[in-house]
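A short worksheet on the structure shown next.
Left out: one protein chain. Kept in place: all the others.
For chain A:
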Amino acid sequence: MPPRSRLGAGETGTSALSANNPSDDICPVCKSNRYLNPNLEFLINPECYHKMCSTCVDRIFTSGPASCPVPYCGKTLRKKGFHKAFFADLTVEREVDIRKRVGAIFNRRQDEFETLLDWNNYLEEVESLIFDLVEGTRDEKVKAEEKLKVYKEGNRGEIEENRKAGLEEADIARRREKAEKEAARQRRLAAYREEEEEKADAQRTKRDVLDRLATSNEDANKIAQHAQRVILKKTSARRNLTDAQANSNGSILDSGLTINVRGLKKKEAPIMEKPYDPFGGVDLTPSHYTLQKDYDNEWLGNAKNDIRHMAGGYSIEEYYARTMFEAFSGLGVFIEDEKVPEKPVASSTIGTAAAVQAAGGTVNLEDKMELDDVF
């Protein structure tokens, strides 16, 4: 696991410091000062990241490649390679450049991997390579460069493919954004136009009404009512039209979005839920009889034919089911066998005790369950 990269260490926020740092105001090569030259601008070359002013760059490198003027550097630089540093801290600038370079080569995507673990392992490998390039010793750097080169050679095709896919994705995102913006603009325009139309329409009808009032002999109230109706009709028609348009627009937008989505996993159709069973699987099918749709019963003639019996939701099938159920419910229940007499509970029979005394103690107490005396 590589240590936290320098990018994450918060060193990009040094712009506030740079204002006070005197080295930012003096070119390390020609020692010219911002105080004397307010337009002083520093450039760097990603070969060695040594800072120098634009005047120096022009002076030294205009006539072709030359070695870096910083003592003991000696790297051969070209003018073409110089650019303004984006970050004030040059080590950060360098790391970002390295990351860009490595990222262009190690551009695998997560959906190429079977498991998340594989993907994370890959990311870690790339990260340690970057760390070697950024912080490593000379040997490590050389080794990492070598690795990078070998990988680039070995996976040329795939790298190209992924690059294209990335571009495509970016393109789609850009197009979608654009389409959304355009749609919003169209909606705004349509709303504006509609409003205008409505206004014009109202004005026109008003004028018509006035004309008719002036020229014809009809009842004034009637004319006004008619005009009102016409306006209402037009507005509702317009609303319907815009609704339909909005719907069709939506579908076009959708079809644009669904093109070329890579790496989506196939969706499985959800399993159909069984209908809810309120009895939790208890089988209530009768065992002794099969219920008929209809029975001949002279007593039920009235109920079958009279609408007043059925109006309240009474169902004759319910009656059939209940009578047949009661006819056989308990036929095989033998109380004599099943209700083995329980041991009588010794209890005080409150209400009866007094009665026994009143009767002269000639009767025994019955066994009864424990009950509160109500009175």
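Definition applied: a contact is a pair of C-beta atoms (placed from the backbone, for glycine too) under 8 Å apart; a residue touches a chain by one contact, two chains touch by 3 or more; residues count from 1.
By definition in this document, contacts and distances are computed from a predicted model.
Trainee: Identify the UniProt protein name of the omitted chain, choosing among "Ubiquinone biosynthesis monooxygenase COQ6, mitochondrial", "HORMA domain-containing protein", "Trafficking protein particle complex subunit" or "RNA polymerase II holoenzyme cyclin-like subunit".
Mentor: Options "Ubiquinone biosynthesis monooxygenase COQ6, mitochondrial", "HORMA domain-containing protein", "Trafficking protein particle complex subunit" or "RNA polymerase II holoenzyme cyclin-like subunit" considered; the missing chain's recorded name is "RNA polymerase II holoenzyme cyclin-like subunit".
Trainee: Which residue from A:116, A:269 or A:282 sits in contact with the chain not drawn here?
Mentor: Within the whole complex, the residue contacting the unshown chain is A:282.
Trainee: Need a quick check: the contact residues on chain A for the chain that isn't drawn.
Mentor: With respect to the unshown chain, the touching residues of chain A are 282-284, 286-290, 292, 295-297, 299, 320, 322-336, 339-342, 344, 351-352, 354-356, 358-360, 363-369, 371-372, 374-375.
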